[in-house]
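This report concerns only the one structure given below.
Of the protein chains in this complex, all but one are displayed in their positions.
Our next item is chain A:
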Amino acid sequence: MPKGRYARRRPPSPGECVINASSSPPAGAAVHKTVTAVELAGITKRFPGVVANHDIHLTVRKGTVHALVGENGAGKSTLMKILYGMQKPDEGTITVHGEQVNFSSPADAIARGIGMVHQHFMLADNLTVLENVVLGSEKLHGIGGKARRRIKELSERYGLEVRPDVLVEELGVAARQRVEILKVLYRGATTLILDEPTAVLVPQEVDALFDNLRELKAEGLSVIFISHKLGEVLSVADDITVIRRGTTVGTAVPSETTPRQLAELMVGSELPTPETAESTVTDRPVITVDKLRLAAPGGKALLDDISFTIHEGEILGIAGVEGNGQTELVDALIGLRHADSGVIRLADEDITAWATRKRREEGIGYIPEDRHRHGLLLEAPLWENRILGHVTEKPNAKGVWLDPKAAQEDTRRIVTEYDVRTPGIDVTAASLSGGNQQKLIVGREMSHKPRFLIAAHPTRGVDVGAQAAIWDHIREARREGLAVLLISADLDELIGLSDTLRVIYDGKLVADADPATITPEELGTAMTGAAEGHLEHEETPAETQADVSKSAESPEDEAR
């Protein structure tokens, strides 16, 4: 739970909230058939000096999707590890299909029909789907025709569209996930645990996944769905259990609950929204990109004719399905790749030829898309991570010498001001949770007073409390004149934070929109390349079409 400014608002009184803040199953449950697939009762798990789970109650009805929501570190993972046999509870009971069980390994859990789809896929790229599925379960249906038939049968039954003889390396993220699901089904699972399955998917793929889940429950299987994205939870789940600080704090009925109420139950306080209050956009351009082009070695354009201007105090949001040039755009702006043609200007200076370090020294902040690969040295202590990316700048260095004392001192300041939850600055970055790692990165970048901030998925994989804090820091810097390029897969975040919105498709900026009026659905349509030009929030499709042709040229002018 965040301390500081977010804690001052009081949660609404229980009476006005439809959420049933107790640990008993929701009232609606009685109406449906109440066959229990899995029941966890009074689960407590202690680690030396800490209680990870305390008196947890969770009842999953057969043939339903049961969502488990909670902040990072709330104890969801521990609970699922217990259910999946990776850890033993100190107290409490696990009941599967009415029978009390005692798991000592995942194999026991699988034998009882409990399967887990991990957040990070565990597939061998250079093997076929068939080989991946049978790997380790060769005894079930062999490795040949019988196994292939079984895979096809499962695939058709649950609408998974898995082809057994394709190499996994040729599959996209969504298809790999379906292979993982099929792998679990192949082993005879009747209860599936999905750990943050939508984190890696784009909106259309999420819808497809949810269709798959509905097929599964129609066939009488049960799904435990772990997620941060509350909108999704509400749309797919039949029951919701909220876990906070290691214990179940309540259950909710999706049809009677809003994402905000759910989030408030999760963090225990009322939440801020991503909406920026008043415009702070000025007419002083900070970053100007003109006709930027970047080609792959084969000659295919990864970025083509990209032009935009971001002014002081402006947040420019880039919407797009992942893989349409966002990564390349960020790389070109931070200097990891150099453009084949086009010009990038920071204020009045042409920085196209500048190296990454020079760009960072001159005030370009960078919150990378993949913090583990680009933002942190995982095995180095926090204070060395505070130096990373700013090794030539104060307080980290004096001349060519490092200044570890000053860097450590400043790390303590960042940890305090940005609410990074850590027992000290000498622990490795790897020991912090994702949200706290991200807060450290945001704190580090903001500490150098950037003029221009590249924020790629700044709140990805971050819990609600940290998300609000990061939004707030970006907003505050924007008020002081920061220009921000925001790239995000979270359309609510994009619409809520941005002053200007552009859509990237196949390496080109194809459309623009006013965040004040656009809806996520309209933006989603443009992200698939179905709409171009200026997107107006219109009642009828015909009018939209007319408007597109009329204002096809306008976004460029407007942005300049």
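We take it that a residue touches a chain if its C-beta (ideal position, glycine included) is under 8 Å from a C-beta of that chain, and two chains touch if they have at least 3 such contacts; residues count from 1.
Methods note: contacts and distances are computed from a predicted model.
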"ABC transporter permease", "Tetratricopeptide repeat protein", "Urea transport system substrate-binding protein" or "Signal recognition particle receptor FtsY" - which is the UniProt name of the missing chain: "ABC transporter permease"
Hidden-chain contact residue, picked from the options A:H374, A:R460, A:R475 or A:H534: A:H374
Residue among A:L292, A:V415 or A:V510 touching the omitted chain: A:V415
Option touching the unshown chain, where A:V168, A:V286 or A:I334 are the choices: A:I334
Contact footprint on chain A, counting only the chain that is left out: 3-5, 7-8, 47-52, 73, 246, 334, 336, 355-361, 366, 368, 373-380, 384, 387-392, 397, 400-402, 404, 412, 415-417, 419-428, 430-432
